[in-house]
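Take a look at the following structure, please.
For this depiction, one protein chain was excluded, whereas all remaining protein chains were kept in their positions.
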Amino acid sequence: MNVMASQPSKTDSVVGAQGLGKTFGGGAVVALEDASFDIRPGSFVSLVGPSGCGKSTLLRLIAGLIERTSGNLQVHGKEVTDPRTDVGMMFQKATLLDWRTAVENVLLPTEVSRAVTKEDQKNAAELLRMVGLKDFLFAFPSQLSGGMQQRVALARLLQTGADVLLLDEPFGALDEFTRERLNVELMRIVKEVQATTLFVTHNIAEAIFLADQVFVMTPRPGRIAKIVDVPFDRPRPLSIQTSPEFNTLVAEVRDILGEDH
Amino acid sequence: MSVHDAIPMPEQRGGLSLRKRRLIIHASIFLGLIALWEICSRLGWLDPLFYPRPSSILHSFWLIYFQNANVWYHLYTTMVLVLAGFIGGSILGIGLGALVGFNAVIRRFLKPYVIVLEATPRIAVAPLLIAALGFGASSKIAIIVLVCFFAPFINTLSGVVNVNEERLELFRSLGASKMQTLRKLVLPDAVPVIMAGERLALTAALSGALVAEFIQRDKGIGSLILVYSRNLNMASAFACIFTLTILGFLIFRGMEWLDHRIAYWKNEAGMERVAAKRAAQMGDLNV
Partner (left out) sequence: MSDVSSPKAPGTADHLMFRILPHLVLFAVLLLIWEMAVRTGIITSIIIPAPSKIIGAIWELYVTKGTIYRHFFITFTEAVVGFAIGAGVAVTLAVCSALWDPFKRYVSPYAIVLNVTPGIALTPIIIAWFGYGMGSKIALAAVISFFPIFVNTLTGLIQRDEDREELFRSIGATDAQIFRKLRVPAALPLLFAGLKIGLTTALIGAVVAEFAQATDGVGVLMSRFSFQLNMAASLATLLSMTVIGLILFYSMEFLDDRIVFWRRESRGAAASRAKARAWKSRMGQ
């Protein structure tokens, strides 16, 4: 292992990457190239960029779902090889199990690692209350709206107890109002549980609004074109989006992305 | 007729509701057909030797169920066969389907044989099996197993193979073992499809039993129909057929009920029932 590259990860980075790359089809498709970054504990990182720029690929690499083809990647200073319990992932679709009630869906991660206790059940119920579903503990997925299903998926993600949360366009399929409300809640919740969060979105304003750092990515080949720091404190009010500083950041990101956005 | 009568009145409260009116139309069509049949027969337009009168079918019902009471034994024999064959075929079909579904190599090499098997009328193997296993219950059950194993097999296979990619990814991200993925994802996910296969299988089992009995001509409702038709006792043959209609209807309803119980998340009542059960199991979840 490259000693110099892994050095910073030992100190203050939760997720660290050095020259990370992923190709598909024996090198025919470069999904991600030469990504290097260090993510501080408890920080919120947004990944923004056009379709095909490797956002999902980066997340799936960190989750240990796919193997990298070059470079290094550590979570909590340990090389990523397999899916692990300190990293949790949430997808664009809720991917709930139809035959389980909301609580049982939230309990799935616990069930997979050990026997479920009364405490776990209470914790799951508490998480569902936290995402605003206290009256739907025993509802089945088909009885919930899209937004509610996504909240259950969020509760399930939190139930994993992971302190690195990966969210791949989690609210992308929802309407504008629901999405905005869920974004505000998400910001509050991840602050509360002190998780390090990577959040994928197509929306520049959303990316900036939520994050401490924005990874601006460009396609063909997929790479991180720039890491933009967002200087506001979290959580923030929605009204910050109309401030001039905010709009300068939006313009900056849009500039990097070029005519695609 | 007054003008008012011509105006449709769907919200009519008094008098006959729409439902009652329809029921009456249904009944009159049915009774009309029966009467027409009876009259045609009595006028000599339909040969009662081949096309028995409704009244004589009714009489035959009374004969075979009560006076001679011979149908019970045959009905019982057939039902036992059907159940035995259905259970055997289901176990074989679901088991093989799961095995093949989980193993891509077996699946690949089995595919041509499945295509061939699908195109063959499986009931056609009946004489072969009877010749090989001899007359009696064992060859009949073998025939039923063979005709009814295919639907559960194919459905289990496709249910297991067509697992949602995203859910699989979720299980992988949770670090679930192969066994956990199987028990908590793949099998429950396949249940509705498997149940659909089971419905087809039970119907096929009944047909298989009948064919086996036609060939063996010893006992069972199939042999009874055959004997009655041979003797041109068509009224009794029809009474047996309508018995099978009732049986078929009960089977249909029974499987529907079972389906609703097992694939409970596909219907409102089932979800309510299980939700209440879970709530009771977990008790107080307040911290």
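When the chains are written out, they are named A and B in that same order, and each has its own residue count from 1.
The rule we apply is simple: contacts are C-beta pairs under 8 Å (C-beta built on N, C-alpha and C of every residue); 3 or more make two chains touch, one makes a residue touch a chain.
Since we're looking at a predicted model, the values are computed, not measured.
Within the set A:118, A:134 or A:220, the residue that contacts the chain not displayed is A:220. Only one of B:42, B:230 or B:277 touches the chain withheld from this view, namely B:230. Residues of subunit B that touch the chain left out of view are 22, 25-26, 29, 50, 109, 112, 116, 118-121, 123-128, 130-132, 203, 206-207, 210-211, 214-215, 221-222, 225-226, 228-230, 232, 234, 237-238, 240-242, 244-245, 248-249, 251-252.
Definition applied: only the chains that are shown with their structure count from here on.
Averaged C-alpha coordinates give centres for subunit A and subunit B that are 49 Å from one another.
Every residue of subunit A that touches subunit B in the complex is listed here, in rising order: 63-65, 82-85, 87-89, 91, 93, 95, 97-99, 101, 103-104, 108-109, 111-113, 121-122, 124-126, 137-140, 142-143, 160.
Subunit B makes touch with subunit A in their complex at residues 164, 166-167, 169-176, 180, 184-185, 188-189, 191, 264-265, 271, 274-276, 278-279, 282, 285-287.
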